[in-house]
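Every protein chain but one is kept in place in this view of the complex.
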Amino acid sequence: MPVSELLLNLVFYIVAAAALGGGIAVATSKNIVRSAFALLTVLFSVAALYALMRADFIVAAQILIYVGGILVLIIFAIMLTHKITDVKLSNESSPGPVSVTACAVLFALIIAAFVYGYSWNTEPRVVRGSDFGKAGYGELSMYQGGGKTRLTPAGTILDGFVRLKLKLRSQAATTARAQFGLVKLKKTGEWEDLPAEKPVRFSVENGSYAAWTERERLEEGKYRWRVRLVDEDGTETPWAEFSAVKGTVDFASEKGLTRAIGRAFMGPYLLAFEVVSVLLLAALVGAAFLARKEVRE
Amino acid sequence: MIDFAFSRHPLENILVLSAALFVLGIFTIITRRNAVSVLMGVELVLNAANLNFVGFSQYVPGAGIHGSMFSIFVILLAAAEAAVALAIIIGMYQNFGRVDVDKAELMKE
Partner (left out) sequence: MGLLIADVSLWDFFHWDRVMASPWWFALLSAFIVCAIIVNFIAVYAGVNTLLERKIAAHMQARVGPYQVGPHGSLQWLADALKLMVKEDVIPTDTDKLLFRLAPYVVFGGSFAAWVALPYTIGWSPAIMNVGILYILAVSSAVVIGILMAGWSSGSKWALFGAMRSAAQIVSYEVPVGIALLGMLLIYGTLDMQEISAAQEKGAPFGFWPEWYGGMFSWGVFRFPPFTIFAFLIYYTAGLAETNRTPFDIPEAESELVAGYHTEYSGMRFSFFFLAEYANMFVVAAIATTFFLGGWLPPFGHILGTTFLMSPFLEGLFWFMMKSFALVILMMWLRWTLPRYRVDQLMDLCWKRLTPLAFLTLFAIGAGVYNSWLGLILGSVVGLAALALIGKEVISAPPPEGLPPVRAPVAAK
């Protein structure tokens, strides 16, 4: 494993250990105030995991709402439901063998369900193919992310990193090279060709020939791919550009999830958004009513 | 061993972690006697589910942001539910003098 991945893995395992340690402390601590502060550790660790998964908006939402709201409420409730003279608030629990076994079995079931029940298809769906003349039919698939995450096209890539793979099955791939280029949608509404990179060779993968390309730090905007094959003696096939119909390799590059979430809130999730606001209002009024001190006559 | 690292298989690692947190939350809910502790277990369960949603949303081809949207709604609903649950618990303390879930078995006569 290259050293540049070492840091990522190290951070992940440290954060995961913190989350698990906090979870165990919440489950088994004899002091309820310690459980509450262990919950703080878990919430921050989960936020760190969201950050590792590049879901930046959710990190902030998690800390703001969970730590700044729910955890404060929980601590207030602990302090309001105990007499002030108990310093070490006890927190009895009854962990019999039944509960421990039941939880272990549940854990094993969940792991088994996703290990055996899901077909881990690591290849993204083929989304577009094109006929390259003598070289045959080529398939294009797209990957995103700073590493190994995958995304099929007509989606959004975050942080401007994208990889594209062209797969050919014919022998012509051994002598030809693939040249990739991007086409960017300008503000005026026209598509503009960005300079293409040098042609790359095909490599053998699982019985077919694949050529990879990578772009990083793409600016925000909408893009399309265009591909052509270049023969050894310099003859080039025409550019195959993938047009904006459903399932193509158009994609948008965005910085972070915020804009996508905002568009979704004002689009498909608008009704849910409004209903949740009403629900929060009802919860606010209900909680204030339930917790009031009864005025005894 | 090295091949299961987070950078090679992010989704699998996140799912195992979220399963572990989920089970710890369930354990908290079923063994604790203090009502506020049970609520903390519920929060653990919700966080585990959120991790799951966001993991699938970020690491599965073509999943879009629907997982992340759902997890935002889960966070919002967890806030609403925690507020009401804690109000009930405080009401319980005012009426019974203790928040032990094993002993809170009276209905209003």
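A and B label the chains in the order they appear, each numbered from 1.
Definition applied: a contact is a pair of C-beta atoms (placed from the backbone, for glycine too) under 8 Å apart; a residue touches a chain by one contact, two chains touch by 3 or more.
On a predicted model such as this, the values are computed, not experimentally measured, just so you know.
Note that the undisplayed chain, when the full complex is considered, contacts A. Interface note: of A:186, A:201, A:255 or A:292, the residue touching the hidden chain in the full complex is A:255. Only one residue in the set A:63, A:140 or A:240 touches the chain that does not appear here, and it is A:63.
Considering the full assembly, A:72 is the residue among A:72, A:112, A:266 or A:285 that touches the omitted chain.
Summarising the interface, chain A meets the missing chain with residues 3-4, 6-7, 31, 33-34, 37, 40, 44, 56-57, 59-61, 63-64, 67-69, 71-72, 75-76, 79, 84, 87-88, 217, 255-256, 258.
Note that in this section only the chains that are shown with their structure count from here on.
Between chain A and chain B the centroid-to-centroid distance comes to 20 Å (mean Cα coordinates, whole Å).
Within the complex formed with chain A, the residues of chain B that make contact are 2, 5-8, 10, 13-17, 19-28, 30-34, 36-37, 39-41, 43-44, 47, 50-51, 54-55, 57-62, 64-66, 68-69, 71-73, 75-84, 86-91, 93-94, 99-100. The part of chain A that touches chain B in the complex is made up of residues 1, 5, 8-9, 12-13, 16, 19-20, 23-24, 26-27, 32, 35-36, 39, 42-43, 46, 49-50, 52-55, 57-58, 61-62, 65-66, 69-70, 73-74, 76-78, 80-81, 91-96, 99-100, 102-104, 106-107, 110-111, 114, 124-125, 147-152, 155-156, 257, 260-261, 264-265, 269, 272, 276, 279-280, 282-284, 286-291, 293-294.
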